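A short write-up of the structure that comes next.
One protein chain is absent from this view; the other protein chains keep their places.
Then we have chain A:
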Amino acid sequence: MRRFFGILLVFVGIFVILIPFLENQYYTSQEQDLIESFQTLDRLFSEEQSIAYAEEGAESSSNHDQELGDDVLGLIHIDRIDLTLPMLQGATDENLDVGAGVLGESVSFGEVGNTGIAAHRSRTSGRLFNRLDEVDIGDSVTVETHDGDYEYEVFDTFIVEPDDISVLDVQEGESLITLITCTIDSTERIIVQAKLL
C-alpha cells in the first residue's frame, strides 16, 4: 500500500510540475479562439451579412463567436516574427494571458495619436511578444480592425525604464502605435514604435 502511495505521489508531483505548461497550452488555445472568433465576425461584416446575422437563425448559431469576437478590438500582425495576436482593451492580467492589451480608454487606430499595445514576453518562443526584440526599423506591422486594416512601419526600437511613459506621447500630426514588452529580466521595457503609412 505504501509503495502504491509512493508511486501515486510521484505522478501527482509530475502533474504539479507540468501545470505551468498545461496552463500555457490552455492560454494558447484561448488566444487562437479569440483570433478565429474575430475573423469569423469580421468575415460576417465584410460579406455584408450583418442583417441576416441579426435574424434569429444566424444569431443562435454564432452567438459564441460573437461574444468572443466582441471582446477583441482587432488583430495585430507582424510578419517579421510571424505573429498574429488578438488585441483586447486594457493590459489586465487576464487579457495579457491570451493576447495583447491596448492601453488607454480611447483607441484611435488610423487617426492622429499614439496607441500603446502591451503583451507578455512569453517564456515560449514565438508566443505573444517573445520575439519583439527581433523587429527592426522598416518592418511592417498591420492592425486589422472591423473598420479596416492599417499598415504601420517601424521607425524606432529602444529600451526604456518602466516609468518612462513619454513613449506614449503623441507626436504632432502622426498616427503611431507603440508596442511594449519586458526585457528578459523584466526590469526594463522594450519599445517598438511604428507610424501609419
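Keep in mind that, in the parts below, a residue touches a chain if its C-beta (ideal position, glycine included) is under 8 Å from a C-beta of that chain, and two chains touch if they have at least 3 such contacts; residues count from 1.
FYI, contacts and distances are computed from a predicted model.
Participant: Hey, which one's the missing chain according to UniProt: "Molybdate transport system ATP-binding protein", "Gram-positive cocci surface proteins LPxTG domain-containing protein", "Phenylalanine--tRNA ligase beta subunit" or "NADPH-dependent glutamate synthase"?
Facilitator: For the chain not displayed, UniProt's protein name is "Gram-positive cocci surface proteins LPxTG domain-containing protein".
Participant: Of A:38, A:109 or A:129, which residue touches the hidden chain?
Facilitator: Considering all chains, including the one not shown, the answer is A:129.
Participant: Identify the residues of chain A touching the omitted chain, counting contacts across the whole complex.
Facilitator: 2-3, 5-20, 22-23, 26, 90-94, 96-97, 101, 103-105, 116, 118-123, 129, 160, 162-165, 167-168, 180-186, 189
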